[in-house]
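One chain of protein is taken out of this complex; the other chains stay put.
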Amino acid sequence: MAAPRNKRKIFNDPVYGFIGIHNDLLFDIIEHPYFQRLRRIKQLGLTHLVYPGALHTRFHHSMGAMHLMTKALLELQYKGHELSEEEVFGAQAAMLLHDIGHGPYSHALENSMVNGINHENISQLFLSQLNGFFNGELELAIDIFNQNYHKSYLSELCSGQFDMDRLDYLKRDSFFTGVSEGVINYERLLNMINLRDGSLVIEAKGIYSVEKFITARRLMYWQVYLHKTVVAAEFMIMKLLKRAKEIRADDKQLFATPALDFFLRDEVTEEAFTHDPQVLQHFALLDDYDVFTSMKMWCTHPDKVLSKLSASIVNRRLFKVEMQNHPFTEDYLATLHQKTKRTYGISEREASYLCFHDKTTNAAYRAGSHHIKILFKDGSVRDIAEATDELNINLLSKPQTKYFVCYPKDIS
Amino acid sequence: MAAPRNKRKIFNDPVYGFIGIHNDLLFDIIEHPYFQRLRRIKQLGLTHLVYPGALHTRFHHSMGAMHLMTKALLELQYKGHELSEEEVFGAQAAMLLHDIGHGPYSHALENSMVNGINHENISQLFLSQLNGFFNGELELAIDIFNQNYHKSYLSELCSGQFDMDRLDYLKRDSFFTGVSEGVINYERLLNMINLRDGSLVIEAKGIYSVEKFITARRLMYWQVYLHKTVVAAEFMIMKLLKRAKEIRADDKQLFATPALDFFLRDEVTEEAFTHDPQVLQHFALLDDYDVFTSMKMWCTHPDKVLSKLSASIVNRRLFKVEMQNHPFTEDYLATLHQKTKRTYGISEREASYLCFHDKTTNAAYRAGSHHIKILFKDGSVRDIAEATDELNINLLSKPQTKYFVCYPKDIS
Amino acid sequence: MAAPRNKRKIFNDPVYGFIGIHNDLLFDIIEHPYFQRLRRIKQLGLTHLVYPGALHTRFHHSMGAMHLMTKALLELQYKGHELSEEEVFGAQAAMLLHDIGHGPYSHALENSMVNGINHENISQLFLSQLNGFFNGELELAIDIFNQNYHKSYLSELCSGQFDMDRLDYLKRDSFFTGVSEGVINYERLLNMINLRDGSLVIEAKGIYSVEKFITARRLMYWQVYLHKTVVAAEFMIMKLLKRAKEIRADDKQLFATPALDFFLRDEVTEEAFTHDPQVLQHFALLDDYDVFTSMKMWCTHPDKVLSKLSASIVNRRLFKVEMQNHPFTEDYLATLHQKTKRTYGISEREASYLCFHDKTTNAAYRAGSHHIKILFKDGSVRDIAEATDELNINLLSKPQTKYFVCYPKDIS
Partner (left out) sequence: MAAPRNKRKIFNDPVYGFIGIHNDLLFDIIEHPYFQRLRRIKQLGLTHLVYPGALHTRFHHSMGAMHLMTKALLELQYKGHELSEEEVFGAQAAMLLHDIGHGPYSHALENSMVNGINHENISQLFLSQLNGFFNGELELAIDIFNQNYHKSYLSELCSGQFDMDRLDYLKRDSFFTGVSEGVINYERLLNMINLRDGSLVIEAKGIYSVEKFITARRLMYWQVYLHKTVVAAEFMIMKLLKRAKEIRADDKQLFATPALDFFLRDEVTEEAFTHDPQVLQHFALLDDYDVFTSMKMWCTHPDKVLSKLSASIVNRRLFKVEMQNHPFTEDYLATLHQKTKRTYGISEREASYLCFHDKTTNAAYRAGSHHIKILFKDGSVRDIAEATDELNINLLSKPQTKYFVCYPKDIS
């Protein structure tokens, strides 16, 4: 592990008390504007409209995940698994930067403006740029991020069924929303990790903590991430951005901050993202402020759809949302659609922005290549789904689908 | 609800902050020596040998359950369900006194000395005595305790699948052991209770909190209540008390405090308990101090079994315990038994006190008459086991059995 | 107290668990865009640059203060002090709206753009408008807010040395920053309040909790509110807004959102604020998004001062700040000033925006008309400053002044 240097930095964190940075390069990455930008992107988008405390940022989450990575590596070293100073830094940096490619209201953005390219792709582009900036010192971090490093457990700790990303976001989201159902005992979990045949395993005595972790994740999904009002708000902002893009095609005067305008005015392809450095530069300037400020301006735009959606989010007059376990009937959907058209005096096509339906899916645990492995005292290793006969992990693995329909409260 | 009186008492409680007593009679019951005695009986017996913080008493738990009952009744009143001052007091008193019949190391005691009579029976006897003492003012509390009152939900809040007893003990045991897996959001749960057709129901939006409650309970069972070392200690003290009783039959000099000696020297039948007031009087004097002090004295007793068991508990040299999901083979058990005989130079019969096997069973949720009912927005009511398609409550309802064998660590 | 109605709303709050709204009109006020706007104004301005969790809003704080007011009134009612339904609502509404006049980065704004009018004045204007909107139903709330109601303790609970405002913000700021020094036991404090001769008093047994409250406040001042980096950031944004206003006078093209531009382009007098409804309307549209988005645009502005200050805040390259208990020497300040001029090649006047000094003052407790009164068992009432002979409250009352100087890190 990196020898202590003079420059030790401490970040305040209500979740863990403190997050210490013991490595100068790591600190320099944090100081880079690309990373500072994550201070302006909320971890949970519009969730604060339902859970008012949920204003924490991707910056704070990334710091937290990196903090847990540090603790996990110390635990493994403690248990006799050797790691070089470079490997420790690589894993920390990979964890720190795992979400660097997220934009504001990420899911909505990806489904409206930067089609065909997702945040993982963009993270790659940022990593590559930063690697250049830091003279190739992020090589190993990139390998770990891309699951190309021979110590595959370092990649598993970054991204798997039981990774430091999830561990932090469950804990953090639970803290800031106040939903205690998501509270997990991360200290106990980290005490139980180990390696077997080069893979991450959890010692058998931690089996109940793992179950708790999987259950907590599932409950957080239904109570927070897929809370029907949260889902409605997220789809509303997606519809809104799509509409803005459509309007921008004809109306060059549509207000948008320069960074947002860049993505509204043209179709940005994956090709362009990769080869035109200007695209990433603009993306690096885009944050919650661009989107929300533009929405505030659009509240008075003559387009009924754009202004209705904007004002509804800005003043928190969220649409009504119905959610159920089976699809809605065509009849019911058609009726709502008609009412929306009539109430607002808009076209069929316009109405589809205000009255829409879709589905969401969640599986608390996915068995498969990145399953959680339990190490028993006799040295055997089994998937948690087989190791516990009390909780039906297989059942938790079954994806749950919920159907919803959204529409303005005042249609009649 | 009882009008506020001048005499308001506040008890400090690290779990809820404060527990307020707004009713003079309730306060008088708390002051009675029968109730004060619960200050000297640990809620979790010998669990503190594994979780050193778990020293909290049945006194504190009873106060906590009563506190939650008060909150639950306020919630129901708030939702428009009328309750008289007498009913509120009755439910509070029933909750406060629900564990009054517990003795020290209750499970061990019931299985060694007061055979054929359990703590519920003894609670009845205490309630009856106290009712006399308080001039019949506990009549209604007794009816609620016995499920004889027409507002059956008051009894359900005292004792059911979702009662204030469980709500408090999960929260409290979790707090004092430090096992965060048992943390439950009792405020959210209490916000969601309601009545339907005279029965307690949970409103549908609280369904995930109920699931969390059931899961938390299950995890507390495996991590605390049925922790293999806890189970071993509990069986050791049971064996110890049985042995002491056996020795007492011949050896009148065996030390025991008077209260304990009373139960060691004679077979106490249910008949005697009910009709001979002396029995309950002696029982009312029995607490952890009697048992533990006697054990301390027995550490040097010439009987090898008695002294071995006593010293093992007092100095925390707990026996080895193996626990598994299927029964041990007869061969394996016989071998351990033989080794124990040989190592200690004791008889077959004596060895059975030091080397023993048994099983424990746990179901997180029992479907049936006292099931947890969920109230949906359309007014329908369904058992939680049917209402949630994601968590397999039926699976959680299946009792889990674990088999264990215990023996001294030094046998060879 | 208002009889329970059907429409009960619950807000999630990680600080208190839940905040319940039991009154329809109160809920309607919360839904009003004027109040919803507080969702977009952070309680602690730029403090999150030092404590990354401190992103909570004035919305959440206002809800919390109102929640504590509800609890305080219940306590007083419980102790036999009668309050009508209207009075309860009045006090709740006054508390809920006490910060309605705050703008984004309030202190900076008041000292740069809306000179001569502070947030209390603006709150008055909003209250008056809302009262019109709600058909005069806020009359009593306004009286309480203005300390014109005969039950003066209701005003004391809103604004005094021991009010629900402070109680909430200490607790909340402590929670979100993670600075545990500010943790206060609000339940114990609320349990101890009472009235004497129509004034709010704290019962003597709560004296240590009051001391803790005063000490906690003092520690929060030095560790958070007056943390030198926080102070630096706040003064930087104030200088920045002043500079922007200066530039706007000549440069009509300077980007600013319409709401911000309104206050940049003209001098807004108190007179105008009071009599021109347009002013308040524009103010009601102004929030953190306007200021921050404009700052982001100004990062590339040709004016060296504007762009330097903007980029320093946006990318968190905060200025160096020195803070001490006595004034800096003229010589030292002149040297820093000269270096700033030279390094940036700017004029004397321009340099004063980048290199500046000032002082901050804090007294943990102010004796005087709104002192905290302690009620002793013998019925006597004394000021806390006299009642406690152990803690020198008089000393805490002495204002502490700290002097600071700020300048870019790269001057030489």
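The chains carry the letters A, B and C, assigned in the order they are written, with residues numbered from 1 in each.
Here is the rule we use: a contact is a pair of C-beta atoms (placed from the backbone, for glycine too) under 8 Å apart; a residue touches a chain by one contact, two chains touch by 3 or more.
All of these numbers come straight from a predicted model, not from anything done at the bench.
A.B. asks: Which candidate, B:R316, B:R342, B:K359 or B:K398, sits in contact with the chain we can't see?
C.D. replies: Within the whole complex, the residue contacting the unshown chain is B:R316.
A.B. asks: Touch as defined at the start, partner being the missing chain; which of B:P52, B:G80, B:G116 or B:P277 qualifies?
C.D. replies: The one listed residue touching the chain not shown is B:P52.
A.B. asks: Given that one chain is not shown, which residue among B:F27, B:F133, B:F292 or B:F376 touches it?
C.D. replies: Missing-chain contact among the listed residues: B:F292.
A.B. asks: So one chain is hidden, and I want to know which residue out of A:H60, A:K171 or A:R188 touches that hidden chain in the complete assembly.
C.D. replies: A:R188
A.B. asks: Determine and list the chain B residues touching the chain excluded from the picture.
C.D. replies: So the residues of chain B touching the missing chain come out as 11-15, 17, 31, 33, 36, 39-40, 48-53, 55-57, 59-60, 63, 175-179, 257-258, 285, 289-290, 292-293, 296-297, 315-316.
A.B. asks: Of the residues in chain A, which ones touch the absent chain?
C.D. replies: These residues touch the chain not displayed: 4, 10, 17-18, 78-80, 185, 187-188, 191.
A.B. asks: For review purposes, identify every residue of chain C that touches the missing chain, sorted by number.
C.D. replies: 179-181, 183-185, 188, 208-209, 211-212, 215, 218-219, 222-223, 325, 389-392, 395-396, 400
By definition in this document, only the chains that are shown with their structure count from here on.
A.B. asks: Return the chain whose centre of C-alpha atoms lies at maximal distance from the corresponding centre of chain B.
C.D. replies: C
A.B. asks: Since chain A and chain C are copies that touch, just let me know if over half of their interface numbering is common to both, same, or not, different.
C.D. replies: Shared-number fraction above one half, so same.
A.B. asks: Taking each chain's centre as the mean position of its Cα atoms, how many Å separate chain A from chain B?
C.D. replies: Those two chain centres are 44 Å apart.
A.B. asks: Compute the distance, rounded to whole Å, between the mean C-alpha positions of chain B and chain C.
C.D. replies: 50
A.B. asks: Can you compute the centre-to-centre distance for chain A and chain C, using the mean CA position of each chain? Integer Å is fine.
C.D. replies: Computed value for the inter-centroid distance: 32 Å.
A.B. asks: Chain A: which residues touch two or more other chains?
C.D. replies: Residues 179 of chain A touch two or more partner chains.
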